[in-house]
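One protein chain is absent from this view; the other protein chains keep their places.
Let's look at chain A:
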Amino acid sequence: MRIALVATCLGDAMFPQALKATVEILERLGHEVVFPSDQTCCGQMHVNTGYLDMALPLVRHHVEVFADAAEVAVAPSGSCVGCVRHQHAMVARRGGDEDLARAAEDLAGRTYELSELLVDVLGVTDVGAYYPHRVTYHPTCHSLRMLRVGDKPLRLLRAVRGLHLVELPDAEVCCGFGGTFAVKNAEVSTAMLADKMANVLTSGAEVCTAGDSSCLMHIGGGLSRLRSGVRTVHLAEILASTEDGTPARDIVFDTTEVGEGKGVHP
């Protein structure tokens, strides 16, 4: 299948490892990945901060870039796909552009978060990955409650050889990121993060994974500040890891602290 990669602005600029991993998984499974180079941002930050008028041209740009790029589109981000699927048409209609709204709905119906694409569209749960670590999974809010990915990421993780999956207490509670919420209400965000970190540490995992680099940036940023010895790795990178490949290492806050494959138990 020909699959267009929605890199997401944050992924492109800050977390290319998760995107490279997404390409690697899909190509390993025999699919063709295309990267429409004019892509920029889905507009989620503007939409969720209330700048719906400013988001309109971003939605239009996204739809123009991806409408004919491939049969389906994928992003390794629950929240960006959530914006495409549940907000793009709303922004277009609010801006009085019904044609754009319909085009956005058509594209939204063909845009998938990575675990959805793998499990629902491509029909695989074992992607041939090997990752010999103790891992806990944080279901990000938009994957969980906007996209309803359910246990798809967990099914993918359970099929990874060598991976020891441990339960995250209160997993479904928000980590406190929330986009601009993390700076506009930094203190509440931090209070939420404190509880998420406590649960990650309680789980005994050396790696916390999720389907959104943004939430991992938040959780990982807190774990790094505390020198917790637990690192955050995007789901795509775990799924891309193989016995002979390079070990996954996504959100590294201190290269001297977090060694490859040598996480420290709390």
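The criterion applied here is as follows: a residue touches a chain if its C-beta (ideal position, glycine included) is under 8 Å from a C-beta of that chain, and two chains touch if they have at least 3 such contacts; residues count from 1.
Everything below uses one rule, namely that contacts and distances are computed from a predicted model.
When the listed names "Acetolactate synthase", "L-lactate dehydrogenase complex protein LldF", "Anti-sigma regulatory factor" or "ABC transporter permease" are checked against UniProt, the chain not shown comes out as "L-lactate dehydrogenase complex protein LldF". Across the entire complex, the residue among A:Leu58, A:Ala104 or A:Leu163 in touch with the chain not shown is A:Leu58.
Taking the complete complex into account, A:Arg225 is the one of A:Arg2, A:Arg158 or A:Arg225 that touches the chain left out.
Taking the complete complex into account, A:Leu193 is the one of A:Ala103, A:Leu193 or A:Ala210 that touches the chain left out.
Listed residues A:Lys20, A:Arg134 or A:Arg155: the one in touch with the omitted chain is A:Lys20. The omitted chain makes contact with chain A at the following residues, 7, 9, 11-17, 19-20, 35, 37-41, 43, 45-52, 54-55, 57-58, 61, 87, 90, 94, 141-142, 144-146, 172-174, 176-193, 217-218, 220-222, 224-225, 251-257.
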